[in-house]
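A single protein chain has been removed from this complex, and every other one stays in its place.
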Amino acid sequence: MRNNHSPAQPGEYKLIELLAVAGAREIQDGEVVFAGTGLPMLAVTLAQKTGAPRASIIYEAGSMDGRPAHLPSSVGDARCEYRASVSSGLFDVFGQLQRGVVDLAFLGGAEIDRYGNVNTTAIGGDYYHPAVRLTGSGGNPDINSLARRTVFIMVQEKRRFKEQVDYVTSPGWRVKKWPGGEWVTRREAFGSAFRGGPVAVITSMAVFRFDEETGEMYLDTVHPGVTVEDVENNVGFDLDVSRCRGETPPPTYHELYLLRNVIDPEGLFLGR
Amino acid sequence: MRNNHSPAQPGEYKLIELLAVAGAREIQDGEVVFAGTGLPMLAVTLAQKTGAPRASIIYEAGSMDGRPAHLPSSVGDARCEYRASVSSGLFDVFGQLQRGVVDLAFLGGAEIDRYGNVNTTAIGGDYYHPAVRLTGSGGNPDINSLARRTVFIMVQEKRRFKEQVDYVTSPGWRVKKWPGGEWVTRREAFGSAFRGGPVAVITSMAVFRFDEETGEMYLDTVHPGVTVEDVENNVGFDLDVSRCRGETPPPTYHELYLLRNVIDPEGLFLGR
Amino acid sequence: MAKKDKRMSIQEAVQLINDGDMITFSGFTIWRRPMAIVYEMVRQRKKNLHLIEVNSGTHGEVLIGAGCVKVLETCWIGHELYGKVGANAARKLKSGELLIEDYSHVHMIMRFAAGAMGVPYLPTRASLGTDILNPQYDVLGKYGLRDGSNPRIPRRKFEFLADPFFGEQGDIIHVPAARPNVCIAHVQQVGDEGTVRVFGQRYSDAEAIKAADKVIVVAEEIVPEEVIRQEPTANLIPHYLVDAVIEQPWGAHPTGCFGYYEVDGQFIRDFYNKTRTQEGFDAWAEEWILKVNSFDEYLYKIGFRRLDTLRANSSYKYSTRVKRGA
Partner (left out) sequence: MAKKDKRMSIQEAVQLINDGDMITFSGFTIWRRPMAIVYEMVRQRKKNLHLIEVNSGTHGEVLIGAGCVKVLETCWIGHELYGKVGANAARKLKSGELLIEDYSHVHMIMRFAAGAMGVPYLPTRASLGTDILNPQYDVLGKYGLRDGSNPRIPRRKFEFLADPFFGEQGDIIHVPAARPNVCIAHVQQVGDEGTVRVFGQRYSDAEAIKAADKVIVVAEEIVPEEVIRQEPTANLIPHYLVDAVIEQPWGAHPTGCFGYYEVDGQFIRDFYNKTRTQEGFDAWAEEWILKVNSFDEYLYKIGFRRLDTLRANSSYKYSTRVKRGA
């Protein structure tokens, strides 16, 4: 019998709603989460209203555990600090991040490689004269470096899932150790500062995770209506699909209700 | 003809009033002053009400340019931050000090040597088992290190004016450069962080200053009723008295009025 | 040393900024940026500026598009939801007119904290394993600007050290202090002697202001010191660190100002769309900067109705009347 907690059927939800729900399910109750603008905000807010009511959110402009009355449009938005525990600034929140307070990070990226290295800086040409200059790192590498787990949310396209990204903005499971540049494991590069790394990549087609031994990405679930072949055709490297568990669980009617009517009734990220 | 700005006569003022006045006269208008508890508070407050109305005071517990309605009894006192520009904490004010914001510091000490090295840590015995253990440094060496000028206010006794202090808590004009321990000039020890050093020692008997070349203390003025010989008998090293300019100018009636009736009417430091 | 006679016009304040200066700003991405000053800097045709910022945003894009900037040290430039990259920075990077030195967000905030604290560097462990640390991507080094001739430009981009205290494994990164000539800040309130009060998130304002040698503060309101001093724990910056004080309501438009007004997303999106070419930028600047003589005239051109929609609700601290979303 269908009830509020039944899964919605294909066509009853948008992709972005599925992504928000998949993100929300990565959050354990009581965790401290560092989130960026957009989908991460939807995911974290949804988690707080479902399985993780005691999760706290830090936004990098300086707010801690706000309880927004209206969805923020930016981490610098006044809406972030509505009923926050503390509102201060970057030095405070990044200090806490470096101190080890943050359990989980939600981040985005333009390109990713099989080890979870992410690029948000420059694509094509050379670094000094790139074909496409992006925003630069922002807090992406810092948050991903210093949280215990990171979840990336991205668009799935072959040109974005690359054998090697053009610039490593944010570190994955195998990285270059500078100033020498030798490839090492993330654990080696970080030494005592190692706390973990990317645990999931949630895309427009699938959810990926990383092998604990090799640090390589594998396919975990495909979104309803997407095939494994579809995913393989949109990844630019050899992808391990052998561990695919099946379909990404779709949103429930209750989750959709919350997203549409409580969390983003203005359609800021969900659209109309 | 005697008026408010005439000098008071011996017997009409207390020693501590003379010291407060001598201290106040070291302050230029508009300066940022870092002051400790007690006499420095009297001196700075008096200066603000006489020749330096635009001087600002930082107290190390975290208040900037307070305008106390009642004299504070401690730099941690709520009275310090009454009508302050900012009240925050140690990290802020010591950061500003290190950044170079502070023009003048007022500090005390238990022992001093000819180069202005001051001890507030331990006297007699050895460092590990001293005959007299004092409070330790507090902010004395930091403030004295990082301000442009320092004025020390102390009791004059032979045992306190020593050839060499038992422990250098606060650096004078010739210091040991650690970890090696070789004696060098203050300028050498501080390198690019050099900004100046002790400019005056105001004691219960006299005002001393330091030779710009040698960094050695010399007698500048003796307080009314004190002779040069009195001072020499209360200094434990050879003192240059050849540059003594005469008497320390006594308080004016106006200054005494301010100290007794406006600044410390409770007799917190002035007594009754 | 406390300073006097701090009140001045925007025109006078901008004259405190010299060509070639290293400059930083208040705010965060598209929030509380000193736009009134930035427009006047374009009018006065400042040149060869070296921007150093934790992150940049719309204000940086205006200065870069206008050709005022030679170097940008930052972790980010864009317009958030209203323009996904810094199109002017990207164009001038490609053409070689602009150098961009990439650091991470933590690197930059630590650089400013070092500047504010008066030390030459701070240690961090953020962003190990990234190309930000790649020595081949030391842009100022590659262009010969790390030769010590400019005392504000550090001789290295990073240094790597080991921890001698706790036996911790792995590199510690030292990032050099940010030491700008000037910080230009837009804040909600300033006392008539210069005491600064910021409402809401303070971003990296304290560090930016304290790291700079000269500080220009534009406020929504100049208020009596005796009032602002009734609650000194709510104040951010003591008056003696401030050199210039200007009252300019709406002075951060189109960026947002907590408690006063919302981001004007539509205006920023229009800027982003129009200024993706140099011709487009020049036309936009002609219309919105060069053909208007003052910030008040700019506000008049935007119009009361639009501004009033952006005005913040006094409880929420943001506008509840602006249309957001789809």
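The letters A, B and C name the chains in turn, as written, and every chain counts its residues from 1.
In the analysis below, a contact is a pair of C-beta atoms (placed from the backbone, for glycine too) under 8 Å apart; a residue touches a chain by one contact, two chains touch by 3 or more.
This one's a predicted model, so the numbers in the text were calculated from it and none came from an experiment.
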Practice task
Could you tell me which shown chains are touched by the chain that is not displayed?
Solution key: A, B, C
Problem - Touching residue (missing chain; options B:P40, B:G139 or B:P250) - result: B:G139
Exercise for the section: Please pick, from B:E17, B:E31 or B:E60, the residue that touches the omitted chain in the full complex. Expected result: B:E60
Handout entry: Residue among B:P7, B:P130 or B:G236 that touches the chain left out of view
Key = B:P130
Completion exercise
From B:S192, B:S242 or B:N261, the answer for touching the chain not displayed is B:S192
Handout entry: Missing-partner contacts on chain A, residue numbers
Key = 30-32, 54-56, 63-67, 81, 83-88, 92, 95-96, 98-101, 103, 146
Completion exercise
The missing chain sits against chain C at residues 118-125, 148, 151, 154-156, 159, 163-168, 172, 174, 176-177, 179, 199-202, 233-234
Exercise for the section: Can you list, in ascending order, the chain B residues touching the missing chain? Expected result: 37-38, 60-63, 69-70, 73-82, 87-91, 94, 97-98, 121, 125, 127-130, 132-142, 145-146, 167-171, 175-179, 181, 184, 186, 188-194, 264, 266-272
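To be clear about the criterion, only the chains that are shown with their structure count from here on.
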Exercise for the section: May I ask you to sort the chain touch graph into line, ring, star, complete or other? Expected result: line
Problem - Where chain A and chain B are represented by their mean Cα positions, the distance between them in whole Å - result: 57
Practice task
Measure off the straight-line distance from the CA centroid of chain B to the CA centroid of chain C, and report it in whole Å.
Solution key: 40
Exercise for the section: Would you give the residues of chain C that are in contact with at least 2 other chains, written as numbers and ranges? Expected result: 206
Fill in the blank from the handout: Two or more other chains are touched by the chain A residues none
